[in-house]
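Here the complex is missing one protein chain, while the rest keep their positions.
Letters A and B mark the chains as written, and numbering starts fresh at 1 in each.
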Amino acid sequence: MTNYIIKRIADLVFVLFGVSVLVFFMLRFIPGDAVEIMLGANVDISVERVEALRRQLGLDLPIHEQYGQWFLGLLRGDLGTSIWTGQPVATEIMARLPITLEVTLLALAFSLLVSFPIGILAASARGTWGDTIVRIISIIGLTLPSFWVGVLLLYVVSVRFPSFPAIGFVPFLEDPWGNLSRLSLPVLAVSLPIIASLSRILRSSLLEVMNADYIRTAKSKGLSARTLLYKHALRNALIPVLTIIGVQMGYLLSGVVIIEQVFAIPGLGRLIIGAISERNYPLVQGTILVVTLFFVVVNLLVDLAYAWIDPRVEYS
Amino acid sequence: MKHFFKQLYKNQVGFIGFCLCVFVCSLALFAPILKTHGPNKQNIRDRFEGPSTEHILGTDNFGRDLFSRVLYGYRTSLGVALISVSIATLIGSLIGLTSAYFGGFIDRFLMRFMDILLAFPIILLAIAIIAVLGSSSVNTAFAIAIVYTPIFARLSRGPALSLLSWDYVTAARALGASGSRIMFKHVTPNILAPILVQVTLSLSTAILVEASLSFLGLGTQPPTPSLGLMLSDSRDYMLLSPWVSLFSGLAILLASLGFNLFGDGLRDLLDPTLKNL
Partner (left out) sequence: MQKFVLSLILLFGFASAQTGTLELAVDQSPVGLDPHVVTAFSSIAVLSQIYDGLVESNADLAIEPALAESWTISDDGLSYTFNLREGVTFHNGRTMTAEDVVYSFNRIMAEETGSPQASRFSQVSSAEAADDTTVVFTLSEAFAPFLGNTANLSVVASEVVESEDIGQVAIGTGAFMLDEIVPDTYVSLVANPNYYRDMQPKVAELRYNIVPEASTRAAGLRNGTYHLLPVVDPATAQTLENVNSVSILRTQDLAYSLLGFNTTVAPFDDARVREAINMIIDREEIVEAVYFGQAEAGGPLSPGLAEWAVDTSEYSCYTTDVDKAKALLAEAGASDLSMEILSFGTNKIVSDVSQVVLAQLIDAGIDATLDVPEFGTFVQRWKNSEFDAFVSLNGGNIDPDGYLFRTFHSDGATNVYKFNDPSVDELLVQGRTQTDLDERAATYTSLQEKLACSGPISHIAYGTLLSGIANGVEGFEQNPTRSLISLRNVTVE
């Protein structure tokens, strides 16, 4: 087990290194550099001034040297400085990370809370109309783009319930109720597809487990269907659900990036989309690195939890 | 093959899904015949009209015929989905198989590389790729392909790995069968099932990724109709005229429903352990 963990962490470091290289070089291939975007349509500026700005930002160095400098900074734990604001990248990210994390975790919790009853219902009603309806509704949930659901929810709520605070963001510590009420619609919008896929997976894994030999044996022994479902089947059916949570986190983060745009939530998604269009290289690099770190760590934890729950898994 | 269709027919859900897929694909394929107007032909005077005999599904903000745009929208969206998923399937499973066959350093290297791609949140990777390449439907397809490749690599590597340790493959190896022969003759047919299921599901999510990119202004560019772009543009007119939102949303739903149900059916058919569920 220890060896396995060490190996996984080594892999993780390699993956992060790869991500850093990939992001760094990909960004430099985007047409137009930070200085040109910064000056925008300002055509009165002299060539010397442009060159001076480039030198000041270190953008005149050969690209591998730029990477080297950035990488050395990373090793010291320094993510660099945002080109536009002059703030440390780490500071900018830390201001946004909790917000995105809150939306993501709320959505995850909400999805789990809702998809369990739905999954169980569908599994126990297998083959009936109820099952089919749940199935079709869940596909609809998977189909609607979150930005569209978001805009629709916003219209409905702002027209029907004008006093409900639905737009913008206030920090939780400042105003807990205001925070949660403003996040409720975006959380709902990004949760729909996750609920849909989680409940489907739960349904099929429940059915799979119910068909397994040991459950059949238990059934023949006369255990009630209820006890069976809750005591035995559900626990085992959790394993595949757990594994896909890692993957779902990726989808969820993508959904959050989009929904932040709709609901004016100042999270990482808006930070990075803005940073890409401004060619704010250090900020994009830092944000992507932090997001991927989060993502691979979650997946590592899921794998470890998986191995821990199900001892049959080999550590290879 | 005939047997397969018989089975599919019996599996009602799968069959409905299959029919829906065939339906939307033929809409896309025969768009030039089925269209009632040019998909980009504007007629400002007839803007924001509801369904009528002249415009079956009504018109959009430029008075373009929505029905014809949906048909051509299917062309773009399904085209993007098909191209991206095909590339991802081909390259992904090739990487997965190579990885499984050679093992050792090659395996580790390829799979870690796939992990790198997989570690990016989908939408961010797609945004970055499109920023580099420029926005167009073709580049969108390419970006989605890159995003999906590691999924297929992982999906094919696992089963291939366990198959390679099976007796009959070992026997074939001992008999001197070449690597490519073993992979294509013995391994590939046996891992087809999970891949096919994943293909159908990926097709429906690819349409969504394209829509999300269009929302950010990075997907298909106007005036080319794509379902995602139409749905995204329609949000500004949701209250003025809900038809565009409604019908482009329904069009996406139809395609997605088809792919999903077909995928479910396939899984039931191809994966014997789930047959009775």
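Assume contacts are C-beta pairs under 8 Å (C-beta built on N, C-alpha and C of every residue); 3 or more make two chains touch, one makes a residue touch a chain.
Everything numeric here is computed off the predicted structure, so don't read it as measured data.
In the complete complex, the residue from A:169, A:251 or A:281 that touches the missing chain is A:169.
Only one residue in the set B:19, B:90, B:106 or B:239 touches the chain that does not appear here, and it is B:239. One chain is missing from the display, and on subunit A it is touched by residues 30-32, 36-37, 39-46, 48-49, 52, 84-86, 92, 95-96, 151, 154-155, 157-159, 162-169, 261-264, 266, 270-271, 274, 277-279. Contact between subunit B and the unshown chain involves residues 40-42, 44, 47, 61-63, 131, 134-135, 217-218, 221-223, 235-240.
The rule we apply is simple: only the chains that are shown with their structure count from here on.
For this pair, subunit A with subunit B, the centres built from the Cα atoms lie 22 Å apart. In the complex of the two chains, the subunit A residues touching subunit B come out as 11, 14-16, 18-19, 22-23, 26-27, 29-31, 126, 132, 135-136, 139-140, 142-148, 151-152, 155, 204, 207-208, 211, 250-251, 253-254, 257-258, 261, 272-273, 276-277, 288, 291-292, 295-296. Interface residues of subunit B, counted against subunit A in their complex, comprise 13, 112-113, 115-116, 118-124, 127-129, 131-132, 134, 204-205, 208, 211-212, 215-216, 228, 231-232, 235, 238-239, 245, 249, 252-253, 256-257, 260-261, 273-274, 276-277.
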